[in-house]
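What you see is the complex with one protein chain gone and the rest in place.
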Amino acid sequence: MILPPEKQPMPSDDKRWRLVATAMRRHGYKSHGLIESLHSIQETFGYVSEDALKFTAKMLRVPLSQAYGVASFYHYFNLKPLGRHSCVVCRGTACHIKGSAQILSDLEQLFAVRVGETTEDGSLSLLSAQCLGACGIAPAVVLDGVVMGRAEAESIVHRVEEVVAA
Amino acid sequence: MIFEELGHIEEAELEAQSRFERRIHVCAAAGCLASGADAVKEALSGELQSTGLEERCQMVGVGCMGLCSRGPLVSIQPDNVLLAQVRAKDAKEVVGTLGKKPPKRLACPSDLPFFKRQLKVVLENMGRIDPERIEEYIAVGGYSALHKGLTEMTSQEVIDEVVKSGLRGRGGAGYPTGLKWSQLSKESSPIKYVVCNADEGDPGAFMDRSVLEGDPHRVLEGMILAGYATGATQGFIYVRAEYPLAIKRLNLAIKQASRLGLLGHNICGTPVSFGVEVRVGAGAFVCGEETALMASIEGGRGTPRPRPPFPTQSGIWGRPTMINNVETFANIPPIIRNGGKWLAEIGTEKSKGTKVFSLSGKVVNTGLIEVPMGITLREIIFEIGGGIPFGGKFKAVQTGGPSGGCVPDSGLDVPVDYESLSHLGTIMGSGGMVVMDDSASMVDVARFFLDFSRHESCGKCIPCRVGTVQMHGLLDKIAANRATSEDLAMLEELCDLVRKTSLCGLGQTAPTPVVSTLRHFREEYLSHLSGKA
Partner (left out) sequence: MPTSVKVKTLRIDGRDVSAREDQTILEVARENDIWIPTLCHLDGLSPVGACRLCLVEIKGSTKLLPACVTAVEEGMEVSTQTEGLESYRRMILELLFSERNHVCSICKSNGHCEMQTLAQRLGLTHIHFPYRYPSLPVDLSHELFGMDHNRCILCTRCVRVCAEIEGAHVWDVMGRGVDARIICDLNQPWGTSETCTSCGKCVHVCPTGALFERGRSASEMDKRPEFLPYLTLMRRAGGE
């Protein structure tokens, strides 16, 4: 038997699931609220877990494969947990022209991590963005949510090192 | 609220503002915020407080003032003083010299060609109003176009003005806006949608972000007028998740407009109803394509579908849907206020009005600019942009992002309009303009964009999914001096195939960066070939 969305059991006792359920209710538990629900999950938990996907699929009555298909189509959604710190290097045209590739490869080398992945000790996730729209201050890097403009490879790498070590 | 009350709000706001002798505008757009504008604003407020000037001087966070390369920017009105690269520690000096000569090392002449050569229509309120307060928008004439449209004009008359203005879609393709509006208005479905495409995914473009962050009500006003003109009652704004500040300000603007009755049922007592919802994208460039965007709003994978049927015939949930770009909607209020003829007097024969560009790359002044159509690329880069920094030599300017091409020196005197740019092998695009000096390798530029396109291809159709990967592989080979002339021939063959047979605009235009650099810089490709076929 399929329970109505209001009666679905939460995946765990974690109170934060209520926030997610509220976002789903805002869209009337309709399937078109899938992406908005995934946003709410990522905002709440930092990533979209398998449990979260199952829960969403049930609540919105979306097939499991469709939920996974959507979540994996959009690169903004992380299907694995992120590290304690995150560093996003913009790879837009202006940033590319101004040397973002160097910044990325320096960071990859220093932290022994490939872009899109998290270091083994879980301290840093190194990510890239196609364009942050901060071209006027290129190259741009976002460290733990703070945008840093006119980034120079050396100083940026140093800054990331400091933050991760702290 | 009824429309007449707009006047009261305007008066009250102007009176409140007149109680201050001065207004200090601090740029609160993403570029300057990243340069530390928040700390500057805080320090200035603190300084005003401690000197007891806070009663006489109003602090306002405003939208993008344009010259991002020299941010954080602060302007002091009515003295017309502009300060650049202000730091928090400068607060004391700035407040100390209010009304006097500003500190020399901060002062930025406001008669620079960067400012004087621009013509602001879409950006008219940028740097002048607080985007988080609807009262400030109303005080500069905001929502008066809506008032006029809904009370003095029929919906057909609104469309007629848009047609008369000659406005063409600012998302890149340049489809006549008035024609799109009248197509939607002719659909008989009881439910129709108006969508604002704010999925500005082109790397090197930030016009839409700046408009949404700096003047969100203007976009809403344009959308409501579109709803009235076409008979649509529901609007969506599809914004990319990478723009959190724009999302926040849009949601705030919707809340404020709804509270005043400018959105919702029976807008200001008229029979017109219109609601707007924000939908947040999630990192997929292809969702800027109309049919993919609609699939995403429906909650699915953002894969395009063949057209026809066009969205105005069958769009979101099968209902007629009209999609316009942010800048297109931002053009609507002045068109309705001043009449379509007014806009049609600006620009060239086939490209009317102004265009906003984000100028970036190897150019002295980077930032947000608005220029009349018909200006030359040379004027933009060398007068407004101030030329190439560090005595470098200009090589090419890239317009239109991954769908556009590179213009060499020989094309700089061509007027900026849809047709001329397309003759040069590029496109107007949404307005990204990245300047490159002679240190840039054109093969690398082409490879950069193909790398982008292969990662952003949705994978639905074969030519785009596999073709972009094969093209990127060949460009890799060329860049590494391992390619033969046969490889180059294969690359050109693939350009033609992907362009002609891909399902959507992303695939059809993905080869443009290669085709255009091959056209203008072929010798660079040839110099990379290993010579042995």
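Think of it as A and B in the order they're written, each chain with its own count starting at 1.
Operating definition for what follows: a residue touches a chain if its C-beta (ideal position, glycine included) is under 8 Å from a C-beta of that chain, and two chains touch if they have at least 3 such contacts.
Predicted, not measured: the structure shown is a model, and the values here were computed from it.
When you scan B:249, B:301 or B:395 for touch with the missing chain, the hit is B:301.
Only one of the listed residues, B:102, B:142, B:227 or B:467, touches the absent chain: B:467.
Contact between chain A and the absent chain runs through residues 50, 53-54, 63-69, 72-73. Against the chain not displayed here, chain B makes contact via residues 284, 286, 301, 305-306, 308, 454-463, 465-470, 473, 490, 493-494, 497, 500-503.
Criterion: only the chains that are shown with their structure count from here on.
Our note on geometry: chain A versus chain B, Cα centroid distance of 25 Å, whole angstroms. If you check the complex, the residues on chain A that touch chain B are 30-36, 38-39, 62, 66, 69-70, 73-77, 91-98, 129-138, 140, 147-150. Residues 30-31, 33-35, 68-69, 71, 200-206, 209, 241-243, 279-285, 296-303, 358-362, 366-368, 398, 401, 432, 434, 436, 440, 448-449, 452, 455-456, 458 of chain B are the ones touching chain A in the complex.
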